[in-house]
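Missing here is one protein chain; the remaining ones are kept as they sit in the complex.
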Amino acid sequence: MSTLVRPYGDTTGDGMVQISFTLPVPHSKRAEGAAQQLAAKMGLDPALVVHARPMGPDFTFFVVYGRVHHLVDLDAVEVIERDYPLLTPKEVNAAIKRSLSRRLVVLGACIGTDAHTVGIDAILNIKGFAGEKGLEYYREIKVVNMGAQVSVPQLVDRAVAEQADAVLVSQVVTQRDAHLLNTREMSAAFGEAFPAEKRPLLVVGGPRFDEAMAGELGVDRIFGRGTTPGEVASFLAHRLAS
Amino acid sequence: MSTLVRPYGDTTGDGMVQISFTLPVPHSKRAEGAAQQLAAKMGLDPALVVHARPMGPDFTFFVVYGRVHHLVDLDAVEVIERDYPLLTPKEVNAAIKRSLSRRLVVLGACIGTDAHTVGIDAILNIKGFAGEKGLEYYREIKVVNMGAQVSVPQLVDRAVAEQADAVLVSQVVTQRDAHLLNTREMSAAFGEAFPAEKRPLLVVGGPRFDEAMAGELGVDRIFGRGTTPGEVASFLAHRLAS
Amino acid sequence: MTGKLDLDPVTVRKARSLARKAGRPIVKLAHQHTTVSVERATLRLAGLSGADSEGTPWANRLLDAVRADVGLEHGVALPVWDALARGEAEDLVTLAQKASAGSVRFDLPEGTRAKRVRAASRRQVGAGIRQIDRRRTERERLIKRHGDAPRAPWIYLIVATGDIYEDIPQAQQAAREGADVIAVIRSTGQSLLDFVPEGATREGFAGTYATQENFRLMRAALDESSKELGRYVRLTNYASGLCMPEIAALAGLERLDMMLNDSMYGILFRDINPVRTFVDQRFSRQVHARAGIIINTGEDNYLTTADAVEAAHTVTTSQLLNEYFAKEAGLEDWQLGLGHAFEIDPAVPESFRLELAHALLARELFPKAPLKWMPPTRHMTGDVFRGYLLDGFFNLVGAMTGQGILLVGMMTEAVVTPWLSDRDLALQNVRYVLDAAGGLREDFHPAPDGLIATRARQVLGETIDLLERIADEGLLDAIADGTFGLMRRPADAGKGLEGVARKAADYYNPASEILEEK
Partner (left out) sequence: MTGKLDLDPVTVRKARSLARKAGRPIVKLAHQHTTVSVERATLRLAGLSGADSEGTPWANRLLDAVRADVGLEHGVALPVWDALARGEAEDLVTLAQKASAGSVRFDLPEGTRAKRVRAASRRQVGAGIRQIDRRRTERERLIKRHGDAPRAPWIYLIVATGDIYEDIPQAQQAAREGADVIAVIRSTGQSLLDFVPEGATREGFAGTYATQENFRLMRAALDESSKELGRYVRLTNYASGLCMPEIAALAGLERLDMMLNDSMYGILFRDINPVRTFVDQRFSRQVHARAGIIINTGEDNYLTTADAVEAAHTVTTSQLLNEYFAKEAGLEDWQLGLGHAFEIDPAVPESFRLELAHALLARELFPKAPLKWMPPTRHMTGDVFRGYLLDGFFNLVGAMTGQGILLVGMMTEAVVTPWLSDRDLALQNVRYVLDAAGGLREDFHPAPDGLIATRARQVLGETIDLLERIADEGLLDAIADGTFGLMRRPADAGKGLEGVARKAADYYNPASEILEEK
């Protein structure tokens, strides 16, 4: 595989992409020109405005096809690669037993006003996700699942009470960056409530997180779309029991 | 209307756009990172890779949503605005009669291997397009429609024979820039066959032309998607009978 | 309309009588209790509105003061109108202000005094209910003037910017493009607030706060649109949550046309205490019945957590329960927007025909109800093209099975709250399907022993089994056991329990009294 690639429409290197967007302008030739201009700024050249549909008196929706000249440098791609071994439940249990000689305590919740529990449940509940059992299945892990719409103070109090080793937080609603605000509030609260060395491991997850933002958000790890329980368990074992 | 606008997803100024493309890389986290990189180069920040689908072992298709920070400057939009008055058939006929005192001769064809005649027929045939009659309907215009797959030499010969005032050429197939190649070949041939002042007016049309390219392609005017016969007749009257 | 499935009328009757059997004890429970929100709704009907400088509504302030002095169990009417009669304040707002400043003490009147107090409260609350009646007449007049939705199903679109001033132009644009019903999605978390926020709001997350002022602004905007478009455009919001009764009252006062109101949604999806929910639900539905509001129930939600094939009978069961509770509260058939959804995994073989079977079953079980048909959400992905196609097939099921209210699916379901263009594209989709293929209903005749009829009978059979179990063990226990949407909700837990009280012997509520009279 070459390390420099371009988008592929119909032939190697053609650079073809599709875009769509709305501009807050009434439909006209000028509006189509404006769409063309935006496409050009995005790097499409040539850019074909193939569809323009007036939506009421003030907006126009566009579909544009065209060639971008940007190169994608595969070597420069930064991925949060798994930097820990993927373990079986058995291995995770063994590692915890060996290094902690007690059960690992995991506290989970959807914080803020978010009530989407399916994601965190997929990680925590026995039932699990994508054929993998959830953390409740692990003999050496004690799971406390606080459910939906948990406030940050409640979460911190419970973490103290349970002496949680790790706190797992889910955020699905992202409108107006709700997930980022809530995560920052949470990490700040834990920062205040615990001395640095005693703070539980903070893990957040949800389908629209950028996994590279952990540092910025003050948490130890972010898990995105399609995470499986085994990945999370392995990460916990790696960070807390090795 | 402000002259600086941004794309509108859900609220004013949010800058949201949708893009999709294929990269010639197998699906993996790295591939998703590559998609993210391309989106970033197109100006999306943040860019959410919301869909990644492996297509066989070598390709991955992506859908990305995100915010672009580009501003669209409506004042800087260049449109080929109609720089001639839109006339009724009656007015066109009158103008021709007045200034030429003979019928205006229009020669039409699909050149090259292109066999899409519906577009040129929409302009030329009586039946017309979008409720407007075609040029054959105009008493003072003589229309010679050569149909599909006409070669450039045939076209030039016929233009000479008919003493055409204007030559109307349609190009619908654009793969590998066929339309541009054919148009350039055509304008060059007319350039050679006629002294500059005697050369018929050259007009090309088709759904995927950029109307701003007339100069570059050596023709007098380009008509795009959705052109109506009345626009073409008015243009001819403006340039040849005023 | 009916008859494509040839359902056995005896079985259908049996299902209904089981639902009655399961629901009746709950109605009794509702009769025996009141809640803070029922009482606040009563105050609101009497005209109390506004909030203190911190945004706490006067209704909450006043009720809390009353409760502190005499408890909740007698209802708010006796102590409040007693205080007014005593001349503690000239009106409710002043009373609330004084009460929250601690300068009034509440008492329970007795004997003839109590009688006069009851009458006074009834007069004042009655005025609010008459206002609701006037709103209902107004709606009827406007529908006559502008015309109604041009056809069934009604096209139902959501706006969800979080900012009422962004919502308004989006809603008007949606109406222009063919929406018959506009729903303003509520901010996340509002359903757990034990008060109704005040004023016009611009800071919701993934939705806009339900407030009286937001209701008013949006209804006025849609009245303009109705005029512009020559058809009455309906407005919907959400009742379910800790403030169901109050929101129902405000919706009636501001002429909303539909309300999300489910007998169990709050319990299952917001962990609200079951008793609180059932009491609030009954009162709120009585208000809706009076206001001529169509309710939308929430069975679709079950299928976002449970499997749509395995759990199909829980939807039917819940529909039958919702129907029973609704009718008991005075709602008529045309007001029952019973919910269900196109949520079968598209990878399941014959998924489309299974959807047809479920949708047709609902249609034939509730032939006069304007069923609310919800689009795919759970199996939507970031593949917006695939999503657009699924929505088209969802629309087709809606047309082929005569659904009454079609919630328009968005191709970006798995990505963002809907964009302006998503709505426009979605409406194009609906329009194409209804215009091009709507008539297919005529040509659609499931074979008596084919997949569709067999599946419908199977779901009905499972429904009866489940209703038998529920009628036996009691609905509260069934809910505690995780029967619906896989959620376990015991009757003695959940949010808002502290806002419930068993009525005292002298309990009096003028609103209930008037509403029960009908």
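Letters are used for the chains, namely A, B and C, taken in the order the chains are written, and counting of residues starts over at 1 for each.
One rule holds for everything that comes next: a contact is a pair of C-beta atoms (placed from the backbone, for glycine too) under 8 Å apart; a residue touches a chain by one contact, two chains touch by 3 or more.
This structure is a prediction, so every number in the text was calculated from the model and none was measured.
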In the full complex, displayed partners of the excluded chain: A, B, C
Residue, one of C:D91, C:E350 or C:D465, that touches the chain absent here: C:E350
Sole residue of C:D435, C:D472, C:D492 or C:E516 that reaches the chain not shown, by the stated touch rule: C:D435
Touch criterion as defined above, residue of C:L217, C:V309, C:L451 or C:L497 at the omitted chain: C:L451
Identified contact with the non-displayed chain, of C:R176, C:R202, C:R386 or C:K503: C:R386
Residue ranges of chain B at the interface with the undisplayed chain: 20-22, 53, 55-56, 58-59, 61, 112-115, 118, 147-149, 173-176, 178, 207
Residues belonging to chain A that touch the chain removed from view: 8-12, 16, 18, 48-53, 63, 65
Chain C residues that touch the omitted chain in the full complex: 346-353, 356, 383-386, 388-390, 392-393, 411, 425, 428-429, 432-433, 435-437, 439-440, 442-447, 450-452
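Criterion: only the chains that are shown with their structure count from here on.
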Furthest chain, CA centroid comparison against chain A: B
Intercentroid distance (Cα basis), chain C paired with chain A, Å: 33
Centroid distance [mean C-alpha coordinates] between chain B and chain A, Å: 43
Residues of chain B touching at least two other chains: 8-9, 12, 16, 18, 48
For chain C, residues that touch 2 or more chains besides their own: 414, 416-417, 419-421
